[in-house]
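Here the structure comes first, spelled out in structure tokens, and everything after it is commentary.
Removed from the display is one protein chain of the complex; every other protein chain stays in position.
A, B and C label the chains in the order they appear, each numbered from 1.
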Amino acid sequence: MLAEVRGINEECGVFGIWGHPEPAALSYYGLHALQHRGQEGAGIVVTDGERLRAVKGEGLVNDVFSNGKLDKLEGHAAVAHVRYATAGGSGIENVQPLLFNSTTGSLAIAHNGNIVNATRLKRNLEQQGSIFQTTSDTEVLAHLIKKSKLATFEERAKQALSLLEGAFAVCILTDHGMLVAQDPQGMRPLSLGKLGDAWVVASETNAFDIIGAELVRSIDPGELLIINNDGCRSTRYVEKKDRAICTMEYVYFSRPDSDIDGINIHMARKRLGKQLAKEIQIEADVVTGVPDSSISAAIGFSEASGIPYELGLIKNRYVGRTFIQPSQDLRERGVKMKLSPVNQVVKGKRVIMVDDSIVRGTTSRHIVKLLKDAGATEVHVVISSPPLKNPCFYGIDISSDSELIAANNSVDEIRKLIGADTLTFLSVEGMVEAIGRSDEEKNCGHCLACFTGEYPTDIFSDTKLPHEKEFVR
Amino acid sequence: MLAEVRGINEECGVFGIWGHPEPAALSYYGLHALQHRGQEGAGIVVTDGERLRAVKGEGLVNDVFSNGKLDKLEGHAAVAHVRYATAGGSGIENVQPLLFNSTTGSLAIAHNGNIVNATRLKRNLEQQGSIFQTTSDTEVLAHLIKKSKLATFEERAKQALSLLEGAFAVCILTDHGMLVAQDPQGMRPLSLGKLGDAWVVASETNAFDIIGAELVRSIDPGELLIINNDGCRSTRYVEKKDRAICTMEYVYFSRPDSDIDGINIHMARKRLGKQLAKEIQIEADVVTGVPDSSISAAIGFSEASGIPYELGLIKNRYVGRTFIQPSQDLRERGVKMKLSPVNQVVKGKRVIMVDDSIVRGTTSRHIVKLLKDAGATEVHVVISSPPLKNPCFYGIDISSDSELIAANNSVDEIRKLIGADTLTFLSVEGMVEAIGRSDEEKNCGHCLACFTGEYPTDIFSDTKLPHEKEFVR
Amino acid sequence: MLAEVRGINEECGVFGIWGHPEPAALSYYGLHALQHRGQEGAGIVVTDGERLRAVKGEGLVNDVFSNGKLDKLEGHAAVAHVRYATAGGSGIENVQPLLFNSTTGSLAIAHNGNIVNATRLKRNLEQQGSIFQTTSDTEVLAHLIKKSKLATFEERAKQALSLLEGAFAVCILTDHGMLVAQDPQGMRPLSLGKLGDAWVVASETNAFDIIGAELVRSIDPGELLIINNDGCRSTRYVEKKDRAICTMEYVYFSRPDSDIDGINIHMARKRLGKQLAKEIQIEADVVTGVPDSSISAAIGFSEASGIPYELGLIKNRYVGRTFIQPSQDLRERGVKMKLSPVNQVVKGKRVIMVDDSIVRGTTSRHIVKLLKDAGATEVHVVISSPPLKNPCFYGIDISSDSELIAANNSVDEIRKLIGADTLTFLSVEGMVEAIGRSDEEKNCGHCLACFTGEYPTDIFSDTKLPHEKEFVR
Partner (left out) sequence: MLAEVRGINEECGVFGIWGHPEPAALSYYGLHALQHRGQEGAGIVVTDGERLRAVKGEGLVNDVFSNGKLDKLEGHAAVAHVRYATAGGSGIENVQPLLFNSTTGSLAIAHNGNIVNATRLKRNLEQQGSIFQTTSDTEVLAHLIKKSKLATFEERAKQALSLLEGAFAVCILTDHGMLVAQDPQGMRPLSLGKLGDAWVVASETNAFDIIGAELVRSIDPGELLIINNDGCRSTRYVEKKDRAICTMEYVYFSRPDSDIDGINIHMARKRLGKQLAKEIQIEADVVTGVPDSSISAAIGFSEASGIPYELGLIKNRYVGRTFIQPSQDLRERGVKMKLSPVNQVVKGKRVIMVDDSIVRGTTSRHIVKLLKDAGATEVHVVISSPPLKNPCFYGIDISSDSELIAANNSVDEIRKLIGADTLTFLSVEGMVEAIGRSDEEKNCGHCLACFTGEYPTDIFSDTKLPHEKEFVR
């Protein structure tokens, strides 16, 4: 139950549109579809061919664009962003899309992911006299583009992108076109769509559904799309590497109605649940899922195991960001928070509780206790992914492994810590097979680093430094 | 799908606590559990034995009590309220609990329901020189109490309550005690609980769960509880009438984790779904429910019919009150709002769509179209309640029957209007049996007025007028 | 320097208009002219002949009516109010005009002054079952009107007004007319004006100037004006008593550009300064006034004495309500607040500092110190009114005499306490003569209670109680 640990749902969401008379309104609806990917800030930058205009703010999409703020964003193209701070601190200046006005051409950038060599690049640029406005890793891309001496904007963008390492699905808007790039491993989802004559890009395909656009295809690793009034042209800024899509997008992050590379998230999760039911054998009376992200896996588990699926846990939808936490005293007296058990469903029952993951284990322990206090005779925890043992450097907020319970404990130790009668994790192979991506590529096309420790990019090396230095001199 | 039509979830929620050192904090958590019953305003009034203090505001519980506002509410007892405006207009002065300061004894009132003779009573009182502060029907109760010449507060309250007609579950707080009353038919749910030595009352039992309180029992029709430092004493202000609990509380209003008279809402809804599957026979590939209120019935239908249950529709959780509506043009281009279909689930499938009710039919038509546009080959709509043919005068916001599609159309006409392949409503008998209340009382202890037109109280007569006049002279 | 002590300028301001197509806008400008009389809240109630509509809020006029809030106030008549809380606590419910909706006729009341028997009247009404909405003394008037059994609204209003004691300049608006009443002694200023065909009333005549209206005359003590579409008719609700206009209106409260009974405030203050110069003989180099209220007197003193007038003290205009007070430490290090001396003006000079009054003496001591620290060799304080020895019960916020330095100290003791070289108060006779009201009436038509202790009304007696009881039974 990753969301509960991190206190916020997920990472970031990117949206872009070119060639439509209402780019701001469509971006607004698109951001709603992506809202689960980031709730700390939102922004839309529009161009009318002469000027980039931004509306940005901290908070939810609904709040940021209230009171007619969209009305002043007239134009024919936009990039937009919802933000969960994976790199850089909070503060309005870090809310994306970042907008850079310049007499040599203004540009706006929306970015999902994390550039792992950003600190080194930034230090280098500052030593050359550049001044940064934000603490965001995304800003280095703008400076690299502006510093490049190559002739065209496309060449300058390619040179800049080629210097970045890590995960980056980016959308760059200028008055003359929109550039859409995927990192060399394609770690974050990014899709291209069509809405009439307009081109659309989004982190998740459900953003296409909400505005009635058609999915065209996923953006390729290392691909750069040039979208402007001449249409959409595909090119590359770097050779394609093995695809390494973040597995957690399937397990937990993305919304059930989205597809990644043709695979629907809800269906994949249901298969994860079915796979779990294949890998273990538990006698129980009811299956219940931890809302919202584990519902699909629980339904799958129920279907494959034949044990009835019930609403054993209810999410308190209104417990928002400003919720007043109960005092320790009240907590001990039993004040419940985000989840409530349904007593009549679990009382006297052997319960299978399906969850998507265990990070620190505190939430799982809390839920097991809720169910037992409500009268469950047994609680069997089944997790629709393998143990999380390694930190993520690509945009998921688990930056130190000290908090990962599975990094330091065996499965049975975790079971005892969370108070479950049994605890089962899905196998890596079972997970990869259930998700169902084709097997042609190494790692099955997944980034499995948080499970296996095998990172698809250099994380710490300085091998690119000489090249960078040369460039940004 | 009643909520969508009315644009807000439900009616009102009442909470009260006596004899606890943190009444404001517990009221706050209790109101969170009741938040689905009213999202327009919230308030808490606390007494420390000397003075009633209120914090009230428009909006959600989280917003109203932000920024340490609860800190000034010290005492040992509280009444609290979340509001959906069933009677009276909007405006902060109508947010409950209503608080009346007086040198003859201050009092606060929290009320769920609708007093059907309030207008007549108010006119009468104004002719005697009384001045009203609100447009709420609840205020008449305060004036009637204050106008009574009887000796004790209990007697005055009983006299006042006996003059009211309609639905009222009320909680009255003074510096000396808390009075809790249920209307003569017990139309709205109201339960008594215990938290250590403290007494608690709430519209729904899930408010007890969230604070760790134990359910004691439901409040009886016509019952008046006197709760103070001497304990909790039960008395009556009127003879008990046939119980007529609002059926829609089971079908739609209450939260799945609440119980009414010992019957869990989720289980009752699941039985409604199973009953539906018994009453009809449809060949189909998947069952899906309209989130959130119809999920339980859909699971029940799936279990009884053997047709797999899927997430065919996803609710956009962040489409809140301030959501900017798409223009007609954008709507026609396909911009979707609160619900999105999951394409891969419904494409090429015969879909059974379970919903709780049909009011105007516009929402049902919209959802059927969503599913067909997403590729469903057939859409069979099954409704887990009978057709809504009559307005409600007891606190549900359907005050004119002109908007009720079932009041003027046959089932087949409705089917055509909403574009479904088949349309099935649950029978009244099937519904009553599935809910499972014991049969000893007339109407099976339900108010079925919105389905049958048989109202459990006088709605329009003036028979009580002479008595009232005598009293309020 | 009364304002500094009380932290706010003055009491309340009342405005009313009947028979104009833009009553809300004109009220808004009128309230601006009266803003100095109350800065805690403001409100406007308008009638269109069918309904009273209010916009009210806490804070300054500019803030309360921002964002187009006036636009919804369409009609042909209005009453309006700026508030400084003389009776009743703070809170939006106490912001005037108080508005009472009723099926027997709605009404709104704006009141300047203080009803000294309000508590007794309120207790009586509550014992009869009335419920009060505010803690304002003004509300009793509404209840008394509503309780009256007399035939017409005019008769009911007269009966109600006749029961009040104290200071009250009131403006009552209904859908059918505007009633304007002055208390029997005429203690607060209230004038009638004409703007084309429309009738206007205001606490100060500068409100007429700002909207281009003509002054007609002052409202008489005990007079009741009935203003409606038939015109303006004068009647009485009580026999006229000796006029007792608050002297402090001339000395300190009213704005220099207003006239009371034909006497301009600036000119009266200048004469007070000249009279001071006649009563004493001081050798000095410069005369300076404490801004803003003492500037006129200082100019008068300078003119009569021949000693040059200088800007020796500057007011920091932006030190508003939210100003962060310096810590004790910073204050001792010399951080100055609302007033700054002009060093080059006072350095090495013998300074005559003219102020309007001394309440607690702390401000005077502070200013004397400022001037001496800035290099003044002598500071001679001259006060353009006699010593304040008694509390005011008629709307000025000095309710206990413990804080009045002159109640407990001789002039020389005060001089020592404030650190002045000499201290001179104006004589009562000199003040009355300088103001220049005609002498036909007792007390020269002034309320001099705060100076002499002779109150023009019963303050504590219960003589009216039997009559009230009879009435409000």
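As a convention for this text, a contact is a pair of C-beta atoms (placed from the backbone, for glycine too) under 8 Å apart; a residue touches a chain by one contact, two chains touch by 3 or more.
Bear in mind that the values here come from a model prediction, so they are computed numbers and not experimental data.
Student: Which displayed chains does the hidden chain touch?
Tutor: Looking at the entire complex, the absent chain's contacts are A, C.
Student: Tell me which of A:His111, A:His143 or A:Arg415 is the one touching the absent chain.
Tutor: A:His143
Student: So which of C:Glu93, C:Asp261, C:Glu303 or C:Glu403 would be touching the chain we can't see?
Tutor: Of these options, the touching residue for the absent chain is C:Glu303.
Student: Considering the entire assembly, which residues of chain A contact the chain that has been omitted?
Tutor: 100-104, 122-123, 126-127, 129-133, 135, 142-143, 146-148
Student: By the contact criterion defined above, which parts of chain C meet the unshown chain? Give residue numbers in ascending order.
Tutor: 22, 25-26, 28-29, 32-33, 35-36, 60-63, 65-66, 70, 195-196, 206, 209-212, 255-257, 259, 264, 266-267, 270, 295-296, 299, 303, 308-311, 314, 316-324, 326-327, 330, 333-336, 340-345
Quick note on the criterion: only the chains that are shown with their structure count from here on.
Student: Following contacts chain by chain, what is the lowest number of steps it takes to reach chain C starting at chain A?
Tutor: Counted as steps through touching chains, the separation is 2.
Student: Please state whether the interface between chain B and chain C is built from the same residues or different ones, using more than half shared residue numbers as the mark of same.
Tutor: same
Student: Give me the rotation angle that lays the C-alpha atoms of chain A onto its copy chain B, rounded to the nearest 5 degrees.
Tutor: 180
Student: Between chain A and chain C, what is the separation of their C-alpha centroids in Å?
Tutor: Between these chains, centre-to-centre, one finds 63 Å.
Student: For chain A and chain B, what's the span in angstrom between their mean Cα positions?
Tutor: 37
Student: Suppose each chain is reduced to the average of its Cα coordinates; what separation in Å results between chain B and chain C?
Tutor: One centre to the other, that is 51 Å.
Student: For chain A, give me the residues that contact two or more of the other chains.
Tutor: Residues of chain A touching two or more partner chains: there are none.
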